[in-house]
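Heads up, one of the protein chains got dropped from this complex, but the rest are sitting where they should.
Note that the chains are named A, B and C in the order they appear, and that numbering of residues resets to 1 at the start of each chain.
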Amino acid sequence: MEWKIGVIGTGAIGRDHIRRLTNVVHGAKVVALSDIRPENAAGIAKEYGAVFYETGEEVIRDPNVDVILVASWDPTHAGYVLQCIRERKYVFCEKPLGVSAKECRNIIDAELQCGKRLVQVGFMRRYDRGYRALKEIIDSGKIGAPLMVHCCHRNRIPGPQHTTDMTIKNSGIHEIDVLRWLLGEEYETGQVLTVKQNRSAQDGLEDPQIMLLKTGSGVRIDAEINMNSHYGYDIQCEVVGEKGTARLPDPNTILLKTDGTRSCQIYSDWSERFIEAYDIELQQWIDSLNQGALQRPSAWDGYAACVTADTLIQARLKGTIEPVLIREKPAFYE
Amino acid sequence: MEWKIGVIGTGAIGRDHIRRLTNVVHGAKVVALSDIRPENAAGIAKEYGAVFYETGEEVIRDPNVDVILVASWDPTHAGYVLQCIRERKYVFCEKPLGVSAKECRNIIDAELQCGKRLVQVGFMRRYDRGYRALKEIIDSGKIGAPLMVHCCHRNRIPGPQHTTDMTIKNSGIHEIDVLRWLLGEEYETGQVLTVKQNRSAQDGLEDPQIMLLKTGSGVRIDAEINMNSHYGYDIQCEVVGEKGTARLPDPNTILLKTDGTRSCQIYSDWSERFIEAYDIELQQWIDSLNQGALQRPSAWDGYAACVTADTLIQARLKGTIEPVLIREKPAFYE
Amino acid sequence: MEWKIGVIGTGAIGRDHIRRLTNVVHGAKVVALSDIRPENAAGIAKEYGAVFYETGEEVIRDPNVDVILVASWDPTHAGYVLQCIRERKYVFCEKPLGVSAKECRNIIDAELQCGKRLVQVGFMRRYDRGYRALKEIIDSGKIGAPLMVHCCHRNRIPGPQHTTDMTIKNSGIHEIDVLRWLLGEEYETGQVLTVKQNRSAQDGLEDPQIMLLKTGSGVRIDAEINMNSHYGYDIQCEVVGEKGTARLPDPNTILLKTDGTRSCQIYSDWSERFIEAYDIELQQWIDSLNQGALQRPSAWDGYAACVTADTLIQARLKGTIEPVLIREKPAFYE
Partner (left out) sequence: MEWKIGVIGTGAIGRDHIRRLTNVVHGAKVVALSDIRPENAAGIAKEYGAVFYETGEEVIRDPNVDVILVASWDPTHAGYVLQCIRERKYVFCEKPLGVSAKECRNIIDAELQCGKRLVQVGFMRRYDRGYRALKEIIDSGKIGAPLMVHCCHRNRIPGPQHTTDMTIKNSGIHEIDVLRWLLGEEYETGQVLTVKQNRSAQDGLEDPQIMLLKTGSGVRIDAEINMNSHYGYDIQCEVVGEKGTARLPDPNTILLKTDGTRSCQIYSDWSERFIEAYDIELQQWIDSLNQGALQRPSAWDGYAACVTADTLIQARLKGTIEPVLIREKPAFYE
């Protein structure tokens, strides 16, 4: 069985997903697409033999389209997802699910009312082999119950439009999601530490930032989010348990000995670092459609991450420790 | 375009290739298969919707079969490959290409006469990301011209039928092939060092062995082939150049700190270690068929590896340093 | 020239220093000692050919004693140091210099009045090769200006008398001192995060704790102080600069491959980890006496560390972010 997919948004990530669904993933075929830059999207449609539409709404309504992948501009995500739910079509929505807690709650309400899980959110780290191995170790009990997690999320340099809020809402949100999943619990409070600023950071950008989170059971997380590391794209995660620690592996690269040093290359960008995670993520999504049993991250996960990120942004602005106020989890999402 | 593939041999590796061609590789479909254990093969044929034949010859002749993958018992490889050449069908032959230099030469002669490259041999290490990165480093000149290569090929324990000759001919042959490719030259002499024997080795099995090879330009290779490491499946390769060294990375696994040690897991078996290389190998084979330009390893590579392995076995038996006598390379294989 | 040293306190660390001054350090001789357990001290005095006194006061007054090493019970440190200053004798005081900021201030006032630096405090990490190399890297500018420091101080298990305050005041104080020195500036605020408690921790002991410090220039420090790591004694320190990071090396131990793992041993205790730092510390102290130019850590460093630790303890009790109130640094201590 081949799922006929409509893709909304053909920017960098959307285009890469089209390539992936076509050349890497089994059981999928991109049949329709749209983008706000029609000239660009029309060319891609032609290249992949897909129908080009002026609007995402048309993609969703096309009866030939079975399922939707949303990779458009962040503020448009929630609207498209809601339409998919109304049409009872499965939808894979790149993160974020919505730009506000309210948008996410609307999606949850719609999905609850629909009575069927349709939404998966694109937090790809849960599909990274390293994080999966880390979760296995935690769940095995080898290091005892987790007490603390130390994380770093370092970009070489930020994108040109990067803002202070995006550090948490677009970059740090990966830590927010993957640590909820690793630890299997929700956050209780959040705080953001002001840090000495990197003088090479863009005007007006507060960089780096340190996010502090405490989970319901008291696990403490510190996460450095550093957009101007300059040296590379580097993701670190160490879980400290009651009787040992486990650390995410670094990507394995050639060990060189030259000029007085032993050295290994560090990746410069997320697409190199997580390319395999994206491949696995979309393949497992298609497989889950075949089995009629959507995996996570669900709309609930998208909502929880959004609330947490917003709380951290408030905590940063106010310089306080803020409660993370997540509403009660419906049994539907267990 | 989807290539219709006939698979001969449905043992462990054959079966895994069928799964891979079906679920991982794009542009291929297994349409026919055979095995000497027909009851086993018939079930697999049913599972994958392929035609079952009693013999490999029938698979090759089936007009619905475009290309062949040979994964049968080693001594049958050459015969099937020759038949494929006669039928002018592309064939991917698991290593070894033949069990003797003569068999390999016959294949080369047939392919030369046919005038078109049809044969690819299954030395998958050339498709491993680590070895590819190592080759890039060498070719970049960062470590200068290679002078020496130190290798280890360690299995946890050998298979039940493993013999002293197989250590070189089935295990060490991977080093023989991949180092020819890394260095871009042929071997000139070979020697095998007798080593203190592991008392846990099976009766009559000489284990470990150390292969010594010298290339035409004088590069020295020492390769420990150790079937009873007991601790894991471990492949090491360090290239020493005129101004630096480069080392194959170890697979990246979680760093654990527990009970007074920092530790990482070592894989226990080749299928874990090289699964990705197999995936890339078959995908690139299919892609090369689409482009009408077969990649290597070619029949020539299968022949050169076979001659080298046989020379090393002779060198071991005689306790001498033996010349590796490879005939002149036809321009066809450049 | 050989300095005649009186040692006050012959518990574990005092006794080890006597051995060190006798067998490792050049230019020193232990000539007198005392301890509150006289039977123990008398035996040591006999073994090393030193005079035994009932009280530390007598050791300090002995005209044959040139310089003093204080390694007695923490609450007695300040009294002995003040007496040494009155006698104008050099004194090496094991940390802490005093158990309260007031005690430390009294020492500073006495030393200022005396007009000559006489006091060195035993923060040995500044003499560890790893930390020294880290400081060199920072000062070289290779990683740019420091922005953050991530630290871990993990003990296998705490001593039997360990209390919640001691986690900061006796263990974390090493981080407090060495980071002031690494960064070359004072702290501005402190905070302690409550963490999910290790169920194996002793009754009433809060463990682990996370200390947060901000320096005058805004550098952010997070330091996990974990008395029950169970796996070993493990000291980690990573400095994140504007263009790179530098990390304290782990002690180098044999790389073992056995039973499916690569592993290295982790030390179980601070005496193994820092034995060389203690040797260098005392040798350089003796050398500095010969040159008439005491090195640091000075009484000022002892005071600053004490104030910082007390501030953190208050911050922990109150759950607040507290200012670190250090008085203006006298030019005398520059």
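Note that a residue touches a chain if its C-beta (ideal position, glycine included) is under 8 Å from a C-beta of that chain, and two chains touch if they have at least 3 such contacts.
Note that the structure is predicted; figures quoted are calculated from it, not measured.
Participant: Of the residues listed, A:115, A:204 or A:260, which one is in contact with the missing chain?
Facilitator: A:260
Participant: Of the residues listed, B:193, B:255, B:275 or B:294, which one is in contact with the missing chain?
Facilitator: B:193
Participant: In the full complex, which of A:35, A:234, A:281 or A:322 touches the chain missing from this view?
Facilitator: Looking across A:35, A:234, A:281 or A:322, the contact with the absent chain belongs to A:234.
Participant: Given the contact definition stated above, which residue among B:19, B:105, B:150 or B:296 touches the chain not shown here?
Facilitator: B:150
Participant: On chain B, what residues meet the omitted chain?
Facilitator: Spelled out for chain B, the touching residues are 144-148, 150, 152, 193-200, 208, 210, 212, 214-215, 217-220, 222, 224, 226, 228-231, 240, 242-245.
Participant: Which chain C residues touch the hidden chain?
Facilitator: That gives, for chain C, the contact residues 23-24, 26, 130, 133-134, 137, 142-143, 243-259, 264.
Participant: Touching the missing chain, which residues of chain A?
Facilitator: 229-232, 234, 250, 257-266, 268
What we mean here is this: only the chains that are shown with their structure count from here on.
Participant: How many Å are there between the centre of chain A and the centre of chain C, using C-alpha atoms for each centre?
Facilitator: 44
Participant: Roughly how far is chain A from chain B, centre to centre by C-alpha average, rounded to an integer in Å?
Facilitator: From the centre of chain A to the centre of chain B is 39 Å.
Participant: Mind pulling the residue numbers of chain A that touch at least two other chains?
Facilitator: 243-245
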